[in-house]
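Worksheet for the structure shown next.
One protein chain is absent from this view; the other protein chains keep their places.
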Amino acid sequence: MDTADAINLTGVARRFGRRWALRGITMRASAGESLMLLGRNGSGKTTLLRVLSTSLAPTRGAGTVLGHALGRSADRIRPLVAWLGHDPGLYGDLTGVENLRFSERMRRPIDGSATRDGRIAGALERVDLAAAGDERTRGYSAGMKRRLALARVLLAEPRLLLLDEPYASFDESGIQLVNEVVRAMREAGGCVVVATHDRERSAEVATRALRLEDGLLYDDELGAVSSRSAVPGVYA
Amino acid sequence: MTLAPDLRRVLTIAGKDLAIERRAKANFNAVVFLAATMLLLFGFALGPDAAALRAAAAGVLWLTVLFSGSLAFNRSYQTELEEGALETLLLYPGSRKSIFAGKLLANLVFILMVEAILVPMAAVLYGLSFGDGLGGVALALVLGTIGFVTMGTFYAAMASRLRAREVLLPLLLFPMLVPLLVAAVEVTAAFMGQSPFAPTGRWLTLMAAYDVVFLLATMGAYDFVIDD
Partner (left out) sequence: MTEATDTRPVATRGAPQAQSGRLALWGVVVLLALIAAQVYGLLESPPDRDMGHLQKIMYVHVPSAWSAFVAFLVVFVASIAYLWTGRARHDLIAASAAEVGALLTALTLALGSIWGRPTWGVWWTWDPRLTSTAVLLVVFVGYLALRAFTDDFERRARWSAVVGILGFLNVPVVYLSVRWWRTIHQVQSAPSTVDTTFAWGLRVNAVAFLLLMIYFVRERYRVASMEHLLEATIEERELRGSHGV
């Protein structure tokens, strides 16, 4: 299973109501890769990440993430994947530490509280929030919230990391922090997919660039290589 | 083997929801004050005749619980939707049923606490004396509240994510609660001495059966409503 691709999609399409956000994505990625996913607003970047995270089932097509089938084996994928979306996914009435503690308890219910609190303190240190850990996150700035969310993702130690616009609302040190996390993940043998507009910053850590256009995926360096033929039955 | 971690997750979610409620006291207070206001309004609507008030007290108490309590359910998902926490919540390992069970547990504690304030208040306003029936009333409250909270937590998982959530939740929820309401009012009235010969055992059995049937059914169906 460790030899399997981190990501292997064949003709994945996803529809919202009448609109097709993805029209047939065929792609592969292996461990140690870090993909930069470019594309305009509404091109399907977020939808692709959400399909990879298992939070959306594909309407058509099939795929595996870390060797497990999307849809059928989503339960096996969830422990291995971490996702950071547009929204930080925090509870405003809990403190930073409490938010992380909740997340860790959900991920690793069996861990002892001493181990857990040690790990949390370390993660807060790493994202430079140690001083604000006991404040409620409602009072955090947008950048602080994203840092805390990044700490949550770090603690998850995923094998596939999905970052949606990770550079948004970050200052220079925040951007560097994101790139450090990506680099560390990659070096540890994980796979990272970064959806971004910030080509320049992402290029510092990306090993490959892909571009989504109107729900279809193109290899960015090679230009317009359509994956449309992967839609089941189009040319059949 | 997977049960123990999921049980811990249930407690984690319940604890998280209750911690948020404790921090944002405003919500609990608002529900309690709304309930108190409803008790007063029912009193005005029914007139000042003490005997008539006492006779209607069980029904008034339960309607107050249902109407004020139903405000808590949508909120329980609202906190998840505010900053996109639901998506993160759904991606944690383990069974999604633990999300339902955790929220159910938190809502149960919430509503029982509202009732703990409401019942003495109703006793004062409506001149009730429970005497020996206090244990029975408490049993009726617990059994009735379990069913109520089960259904409320379940239907709010859908309604809270739709545009018309304020109307849709009561529209879906209240018709389902009819048997529970009938049984709960009958038992409560009986234990308050209003109808001493009422078959309370039968009603309590009905409530317990309702709780078990719908707890199992909603648990089984939760994956269908929470998933996308």
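The first chain written gets the first letter, and so on, giving A and B; residue counts start at 1 in each chain.
As a working rule, contacts are C-beta pairs under 8 Å (C-beta built on N, C-alpha and C of every residue); 3 or more make two chains touch, one makes a residue touch a chain.
Everything numeric here is computed off the predicted structure, so don't read it as measured data.
With respect to the full assembly, the chain omitted from this view is in touch with A, B. Considering the whole complex, the residue from A:W20, A:Y140 or A:F170 that touches the absent chain is A:W20. On the side of subunit A, the interface with the absent chain consists of residues 13, 15-20, 23-24, 57-63, 69-72, 214, 216, 228, 231, 234, using the contact rule stated above.
For subunit B, the residues touching the chain absent from view are 158, 162-164, 168, 171-172, 174-176, 178-179, 182-183, 186, 199, 202-203, 206, 209-210, 213-214, 217-218, 221, 224-225, 227-228.
FYI, only the chains that are shown with their structure count from here on.
Of all residues in subunit A, only 50, 53-57, 75, 78-79, 81, 83, 85-94, 98, 102-103, 105-107, 109-110, 136, 145, 152 touch subunit B in the complex they form.
Note for the complex: subunit B touches subunit A at residues 4-6, 8-9, 12-13, 16, 19-20, 23-24, 79, 82-85, 87-94, 227-228.
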